[in-house]
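Notes for the one structure printed next.
The complex appears here without one of its protein chains, the remainder shown in place.
Read from first to last, the chains carry the letters A and B; within each, the first residue is number 1.
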Amino acid sequence: MYSLAIIAEAVVNGLMTGAAYALVALGLTLVYGVLHIVNFAHGALLTCAMFAVLGMEQLLGIGPYAAILPLALLFYGLGYGLQRFVIGPSSHGEDRNTLLVTLGLSIILENALLAAFRSDTRSLGGEMGFDVVELGPMLLSRPRLVGCAVALLVAALLWLLLARTDTGRAIRAVAKERFGAQLSGIDPRHIFAVTFGIGCACLAVAACLLLPTFYVNPRVGNAFVLVAFTIVVLGGMGSVTGALLGGLIVGVVESLGGLLLGESLGQLGIFLIFILVLLFRPTGLFGARA
Amino acid sequence: MSTSRLTITRRTALRAGALLPTLAMPGLLRAQPAAVKIGILQPLTGALAQDGDLGRLGATLAAEAINGAGGIQALGGAKVELVVADARSNPEAAVQEVEKLQAEGVVAIVGGFASPICLAASQAAARYDLPYIVDVGVSDQITARGLRNTFRFAPGFGMVTGTALENLVRLNDDAGKPCKTVVLVHEDGLFGSGLARLLQAELPKRGFEVLETIAHPTPARDMSNVALRIRSLRPDLVIPSSYYGEFVLLARTMRQQRIRPKGIYAVLNGAASNYRFVKEFPDAAEAVMDCNHWHDPRSEEAKALKAKVDADGRLWAYNVPLNYSCVKLVADAVGRAGAADRNKVIEALATSDFSGHILPYGPTKFVNGQNQGAAPVNTQVQGGDIKVIFPDAFADAKPVFPVQG
Partner (left out) sequence: MKARDILPLALLLGALALTPLFASNLLLNFLVSALIIALGAQGWNLLGGYGGQLSFGHAALFGTGAYATAILQTTFGVNAWVGFACGIALAALTGWMIGFLSFRARLRGSYFALVTLAFAEVLRILANAAGFTGGAAGLLIKLEPSFANFQFASRAGMLWVVLACILGVSLLTLWIDRGRFGAQLVAVRENEDAARALGVDVLATKLRAIALSGAITGAAGGLYAQNFLYLDANIAYGTWISVEVLIAAIVGGLGTVLGPVVGALALHGVGEVTKGLLGWMTGVDLMLFGVILIAAVAFVPAGLVGALRRLRMRRATP
């Protein structure tokens, strides 16, 4: 029905979109792996980050790529503070409460953004979004290629951080055995907050990469968050490589599904994958834990 | 909910956030006949806040104009007082606001914007025989229910699509039939799907070949696939019907992918007649055509109003002239009725031949609540501005078609 060139281009597009999804999902899965909670505020935090990118560009004249480092640091601090002083203390250590507190947070953030920025749809103006790279017959969007590369880099860095650094070891220790880690001198509250901070930093990076080709309004995070949940569940909650592979798979499935079956069914497909995986393989495709 | 009473002379007080009607200056008002209260129901918050704001702007300007010209003459120069209510972008809140407006004793309600809000609010107003004037909502259901209180001054869905098809054929014929193949892109809600079904059935009868119909959800995260399919099909014409965010994504992606059809012809599109899109992405917007609501570009009153809005640094969109005209329609009907009496106002509206509006319409005549004189126009983005290219009686520019890729 379609020529091979078109299908190849759709796959490449899917991989590029999937990389962005994966970056959003990375933060979510990391927080789940360590804190064992589903962070419902993830979408709202992504929206915050996207508005921050817009603000940097429009108020300070700092472009989205230059903003990656400062925003990642800023959101690390924000995430650390949120977990340490809001989510942690108000949940009394119960997973169920954390779920509710993050839900409350998402409601607050979304409506605060609505109050501050109204519901207008905004985007970064300028020519940047139109840049293309010619690859044979394909015209690939340059900002999305950059996004894809940075997403892979961030995933690799995250993996290195978890595997090779003291902080990473502490995070893994707390994730496995909270009390044992405490006995060996690790403060789990600090580690929780660090993990949450890293999750938020991933979101900031994702926002910087998304904005050149996407738009932002106070509800935009919702469009990503259920996809991110699907990826996290598919890849196995808590697995970095799982999130990356899950993101790429979902991106390609969505892209090819959209091309062959129509865009509307593509969205329903994501929810169905989500429900089916939860019902029949809740540990995910790559998850090891039972 | 921010039901705030808005007396035009005290507009600044309201802007500062004063919510309750101030009891000050009763002596000043006593000399005049009682003010006529008109309810303005708009989605001021929530997903449609931008449109609601524009609608309120139009209504406010109309009240200013009426009061500035000495109020409603038939009632001894009675002033118009707007009671603004926030429909919060959902029909449930709209129904509750109708109750509030009823308690405030308004003589009619103008607004709604979205079809669901109009449907629910006009029915709630019908409980009280309260006249309801729909400003934008195009659903044909609105006037098909036989509610005697509900009027729509603007064209409905059927009218707009009929005109859109007719004008497309004429446009193509006048240019020597450059376009034969079409791709339809539409959002998968009822509005987009309904339109696509209609076009799919009607276009082949008029000599066009529909190569493919592509549906997409709202919100859509990505339009690359849609663009890819368009590129592989190489249509002469693309007909998109989507909301703002998605159409902007599509137009940008098409430009990026160097897809240059001979024309982009939108119908009731959320972005194609929107100055925001034109300003932010002038390249993607250039030469995009739309069949939509618009003001009469030859009307002096409309030109002055637009200049005023532009000077205030506000956005001009069709919501402004539509609400402006609807509020004037109500004031005119109250004058015809000779009293702020609901049943008389309903009768006056039903038989109205009001001509003091700023829209490119024929003579006003309501049949089952629908203004038969209403019509959409074709607009085109030309040189960073939005021009009317059809019909000739109202046009202020020649169509640029086919577009030279």
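Going forward, contacts are C-beta pairs under 8 Å (C-beta built on N, C-alpha and C of every residue); 3 or more make two chains touch, one makes a residue touch a chain.
The shown structure was predicted, so the numbers you read here are calculated from the model rather than taken from an experiment.
Within the full complex, the chain left out of the display is in contact with A, B. Residue A:Val38 is the one among A:Ala10, A:Val24 or A:Val38 that touches the chain missing from this view.
Touching the missing chain, out of B:Gly71, B:Pro116 or B:Pro131, is residue B:Pro116. Residue-wise, the contact with the chain that is not shown comes from A:Gly104, picked out of A:Gly81, A:Gly104 or A:Gly168. Counting the whole complex, the residues of chain A in touch with the unshown chain are 37-38, 86, 89-92, 95-97, 99-101, 103-108, 110-112, 114-115, 118-119, 226, 229, 233, 264, 267-268, 271-272, 274-275, 278-280, 282. By the touch rule set out above, chain B reaches the unshown chain at residues 1-2, 4, 17, 19, 44-46, 49, 86, 90-92, 95-96, 99-100, 102-103, 115-116, 119-120, 123, 126-127, 139, 141, 145, 147, 188-191, 193, 217.
Keep in mind that, in the parts below, only the chains that are shown with their structure count from here on.
Of all the residues in chain B, the ones that touch chain A in their complex are 45-50, 53, 89, 188, 214-217, 219-222, 224-226, 228-229, 232, 244-245, 248-249, 252, 255-258, 280-281, 283.
Interface of chain A with chain B (complex): residues 2-3, 6, 9-10, 13, 17, 114, 118-121, 123, 125, 129-132, 139, 141, 213-215, 217, 219-220, 223-224, 227, 254-255, 258-259, 262-264, 266-267.
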